[in-house]
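Right, I'll just put the structure down here and ask away after.
Excluded from the complex is one protein chain; the other protein chains are retained at their positions.
Chains here go by letter, A, B and C, matching the order in which they are written, and residues are numbered from 1 within each.
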């Protein structure tokens, strides 16, 4: 509202802020901090899956990855809009959690081209956002994500994420488009 | 997302927060502060209309009220869900801005029962929220609003407001239900 | 988008609508039909609680009312903005489910002024909306609700409801302001 000139009445402001102190506030909005934390959570989970694979093998990594997908993606809403970095036709998109799990840890005969992106020994995962858009209940980000491999080499991808907040107040990825950088 | 255990990687957090510093953030969400400011804006505008009426007459008060309604309510979206405190059938609800203006300043032959709620010499308007609900792009509040008249007497109403943020980033009232306290 | 003039390319439209036939659609929006059904559900539940009270007593009515509140209101989100028709200070608002239950069926020593609104032998509950506002994930309605008692007399209230859709796709009441008609 544009009544900035009226808002300055300090006694009123004081009064109403005191009154508000006792009001219950339910906030289902989505803050920038929550979005950034969710991004960091994704990166940390990826590195953790890589580490688990190295230390405990593929089965343990798969179990962790399944847990990550179940809690961090929104597959229970019906579908996720997911285009992973390295998938090919006719399985480019992974609208089901099975397709996402196979992409991250491989080993699923239904997705023969998957070798397990999360098993590649990633040591570091860094986010470099270009822009963040918060539309109320949902948020989107676009930017670079840099993955550091065991030999120190870095792979950069262009990555878009879309998030919504679930009833429990946790952010879930409902959109994920990742692509290698274009080389002209 | 539930990866709170992973989020603690401090180097990463540091890195990504640095990176984020340069990201553009568009936030169309609606904060508690914005909601409280909009409520205070409504109260201040009411007192201002009363004061204008006293000092400059009904025409000036009407002109100000029209300005307030145009900028603080969402009539341009098609309708506002508005049940003022003192309206009666068959004009209980005021889905059009004409009906709102008449309620606040009276003098409209199309709304013969309106005497002008904002012209009653209000000196003070205080908000005492019971609860605030933010659903992302929209917010609702419920609570008491106390109006102090020239003679110091206080009228309390039960008031619900619904707000949305417009394209310009300003909150607009799209819902307003006000009622006298029930006397049993 | 404003490219209506370009949209008419029929071959394209045909192609894309065919293509879409196989796309998964997750729609968390909220339709007018869902809102009207939720309103009717509230009315039907009220009449059903009255009937249960008559036929099976207060305990059965209370059990049903609890079930209704748990599934139709949004108390699990933290609070509901609820101003029932007949409550008085200092318990005007009912931000907790206990307060709502007491209002509907009475008998709670913590809410001594409640006599049980849903136990009043309501035979009919009719909704007469003045306006409906759908903001995407949330919706609000305002209008009259008419309650017919056993003796055929009708009580009319001014009622505002706010709804959001939960993760399971069901609407929940997060806002409810009801008031007797103003008598001038």
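Throughout what follows, contacts are C-beta pairs under 8 Å (C-beta built on N, C-alpha and C of every residue); 3 or more make two chains touch, one makes a residue touch a chain.
Note that the structure is a prediction, hence the values are computed from the model and not measured.
*Asks:* Looking at the whole complex, which of A:42, A:73 or A:93 touches the chain that is not displayed?
*Replies:* Checking each option in A:42, A:73 or A:93, the one touching the absent chain turns out to be A:93.
*Asks:* For the chain left off this view, which of A:32, A:98 or A:158 is in contact with it?
*Replies:* Once the missing chain is taken into account, the touching residue is A:158.
*Asks:* On chain C, where is the contact patch with the chain that was removed from view?
*Replies:* Touch set of chain C with respect to the missing chain: 1-4, 6-7, 9, 12-13, 15-17, 19-20, 23-32, 36-45, 47-48, 68, 71-72, 124-138, 141, 143, 170-173.
*Asks:* Under the stated touch rule, tell me which residues of chain A contact the chain that is not displayed.
*Replies:* Against the left-out chain, chain A lists 77, 79-83, 85-89, 92-93, 95, 113, 130-131, 133, 135-138, 140-144, 158, 160, 162, 164, 174-175, 177, 179-184.
*Asks:* Since one chain has been left out of the picture, which residues of chain B touch it in the full complex?
*Replies:* 24, 26, 28, 76-79, 95, 136-137, 164, 166-167, 174
The rule is short, and it goes like this: only the chains that are shown with their structure count from here on.
*Asks:* What's the call on chain B versus chain C, same or different interface residues, using the half cut on shared numbers?
*Replies:* Answer same: the two copies use largely identical residue numbers here.
*Asks:* Overlay chain A and chain C by their C-alpha atoms and let me know the rotation angle in degrees, rounded to the nearest 5.
*Replies:* The superposition gives an angle of 180 degrees.
*Asks:* Quick one: chain A and chain C, Cα centre-to-centre, how many Å?
*Replies:* The separation of the two C-alpha centroids amounts to 34 Å.
*Asks:* Between chain B and chain C, what distance separates the C-alpha centroids? Give it in angstrom.
*Replies:* That pair's centroid distance is 23 Å.
*Asks:* Using the touch definition from the top, which residues of chain A touch two or more other chains?
*Replies:* Residues 24, 26, 28, 136-137 of chain A touch two or more partner chains.
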